[in-house]
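Every protein chain of the complex appears in place save one, which is left out.
Chain IDs A and B follow the sequence of writing; residue 1 opens each chain.
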Amino acid sequence: MQNDKALLSQLTESVGGSGDEGEPRKILMDKVRNLVDEVSVDYLGNVIMRKNGEGLGRHPRIMLAAHLDEITLIVKKIGDGGFLRIAQVGGFDPRTLLGQEVTVFGREHLYGIIGSKPPHLSTLEERKKSVPLDELFVDLGMAEAKVRELVRVGDRLTIRRKTMELAGDRMSGKSMDNRASVTALAICLEQLKKLRFQPDVYAVATTQEEIGAFGAETAGFRLQPDLAIAIDVCHGEMPGVEADLAKKLGDGPVITFGPRIHPKLYKKLLDTAKKARIPFQIEVSQGPTWTDADNLQVVQMGIPTALISIPLRYMHTSVETLEFSDVKNAGLLLAHFIANLNSDFVEELTWYLKN
Amino acid sequence: MVLKKLTEAFGPSGFEDEIRQVIYEEVKPYADHVYTDALGSLIVEKNPGAKGTKILLAAHMDEVGFMIVNIEENGLLRFRPLGGVDPRILVSKVVRVGEKRHYGVIGAKAIHLQQPEERTKPLELNQLYIDIGAKNREQAENLVEIGDLAVFATEYEEFGDRRAKSKSFDDRVGCAVLIELLKQPTTLPLVFAFTVQEETGLRGAGPVAFRVKPDLAIVVEGTVCFDVAGTPSHAESTKQGAGPALSVVDGRTIGHAKFRDFIKGVAGEEQIPVQYRRTVGGANDVGAIHLTEMGIISAGISVPTRYIHAPAQIIHLDDYENTIRLISAVLGKIEKGGHPIQ
Partner (left out) sequence: MKELIQSFAKIPGPAGSEAEIARAIRTKIESVADEVYTDVLGNLYAIKKPQSNSSAITKTVLISAHMDEPGVSVVDIDEDGFLRIAPLGHLKPSELIGQRVQFARTKIAGVIAADGDVARDKVEFPNLFIDIAVRSKEDAHKLVQIGDAAAFDYEFQEITPRVLLSHALDNRVSCAVAVDLLEKIQLSFQLVVVFSTQQQVGSRGIQVAGYRINPDLAMVLGATPAGDTPKSKNIQVKMGGGVAIKAQDAAMVVAPALRDYLIQLAESDQIPAQIEVASTARSDASAIQVSRSGVPTCGLSVPMRYLDSPSQMVHMDDVENMRKLLEAWLRSDKLFTHFTY
């Protein structure tokens, strides 16, 4: 457990924006190398971790997808005075950026602050409105010439944030979305060492989810699995959010029901959780889930797809907060699901008719 | 009556089990091979492996509907739509809910209890609920559970000048057209696909096209029509009684001009009235199909449907019959003359 928490801290304190996931990729690969039969990286940077099933006959192919990337910012212009103008890679709430400390990944790692106009100098009118991204700037505290030497357009930056252990089993930091699920993948692979299972497992840490789930889509095309499960985060319960849109922290991983989800996979996940006595919650969706699952479902001739989520408060900020037991239980649920899977079940997935 | 059977069947986007089974029973006697895919689309093959132009005929079997997302203390059900529904049309309509198809009514505060300014504002989704008659949460939970689906409870009826009304003509009328076409003799290798999840983003059709790999595709739709008094021609999209509507350009497709011209030519030869769909708004499964793999020559042919996505939709039965005649003639011409584009 402590080990897994350490992995989550390590992953969340590394920086890997969409399309630039090198740092967390390395941490993950070092961690799982001994847990699986093969680790490979494809063109889009997806980490594909293969663990072979056992037994004769056809092994069902299952793909697990947890995205490795996080939302970051990018330098768009070096303005007068060396102040940096920035754009999104993914979707921060711009209101949460004001006054944050950042690291700019230039020729060296640079300390910066997202500047804000002090209240003394702003008009009443200005204070009523939030500051749009295009008016934000990063102050590196150095002369323009030096900035131009060390930073170029296209360099990434993100908020500096140490991952914290909060009261009880809760943790907070940046990029819990979705390193929590990547950690759950690692926990699942560890569990599989203790279990017997038939399917060939392709656990994939996918890239570029935050800008369109491109990694999952292309990895799905390459692997052509019989079924796929995406692991992501969902909104944690908090005041002012409708009950069906947010789930409780610590009450277990969330299993999604809805048009993007294969009904038999949904049911099998529920049965697995009940049998293995893993706590779980249910979430209903009516269309897009905004996760890798959406893209995976329609790859090639279509892939039966399911979604497991970890409840998380304050999504897309630098203080994303979760309860670690949900991460652990997501990993356990995946492992038990795999152990209960056989080729008969997989063959039934494309048959919907009553004769 | 296939239109009645199809439109009254239950099948919100992503949950097409009942309508799929209804269509399956209808097509079984005429099909050489029937199967479903990973998303649940129903695929019916006629003359598989035969020589000639392989044509995919597609109609989506899903409809707009609702999902129960919460059960209140007082037994009322909170819901959210599947597919695009204008919340303003929902109040005081009747729905069927859940596996048991319980009746439910969509209620709102009576006019007597509203403040004058409330009366001019449309009701938003979070002010609406479905009432199935349950006294409290406990009683409601015995009848439905969170995640249960609902659709409008409208019944099929013919009325007026050759008009029919029901729910879900979008796109059960297309499904009915396909079933009638399937009954006709042909030597062409035809694939009839009843697709899923069109209403939540053209989801089912792409995987079907990837599997089928047709030479040509025709999508049959029930499309938007607002030919009511005072609307200029270009704003009505289509007109009832003026024949099937050929798609030109919509939100997801710029139509294939040569294929459209070919279809229009056949209509001329056979003296079948046709019109163009005169709006860019909306989209249909052509959007997904024509970009599959290396691209597929596709056309959209629609039956003008008044009040699509609303509880009571209207079609003109002449348009329905002419759509069957037109596609039948198009297939006949391709059977004789081969692929029309090369």
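Brief remarks on what is shown
One rule holds for everything that comes next: a contact is a pair of C-beta atoms (placed from the backbone, for glycine too) under 8 Å apart; a residue touches a chain by one contact, two chains touch by 3 or more.
Given the structure is predicted, the values throughout are model-derived calculations rather than measurements.
Seen in the complete assembly, the chain not on display touches A, B.
Contact with the chain not shown here comes from a single listed residue; of A:Gly141, A:Gly212 or A:Pro279, that residue is A:Gly212. Remark: the omitted chain is touched by one listed residue; of A:Val41, A:Leu245, A:Ala276 or A:Leu353 this is A:Val41. The residue touching the chain not shown here, chosen from A:Gly79, A:Gly141 or A:Gly168, is A:Gly79. Across the interface with the omitted chain, subunit A contributes residues 17-20, 22, 25, 41-46, 74-79, 85, 87-89, 134, 152-154, 208, 211-212, 214-215, 217-219, 221-222. Mapped onto subunit B, the interface with the missing chain covers residues 232-235, 248-249, 254-257, 260, 276, 278-280, 290-297.
The rule is short, and it goes like this: only the chains that are shown with their structure count from here on.
The distance from the centre of subunit A to the centre of subunit B, each centre being the mean of the chain's C-alpha atoms, comes to 36 Å. The residues of subunit B lying in touch with subunit A in their complex are 13-15, 17, 20-21, 24, 34-40, 42, 67-70, 78, 80-83, 126, 146-147, 197, 200-201, 203-204, 206-207, 210-211. Across the interface of their complex, subunit B is touched by residues 242-244, 257-260, 262, 282, 284, 286-288, 297-298, 300-304, 349-354 of subunit A.
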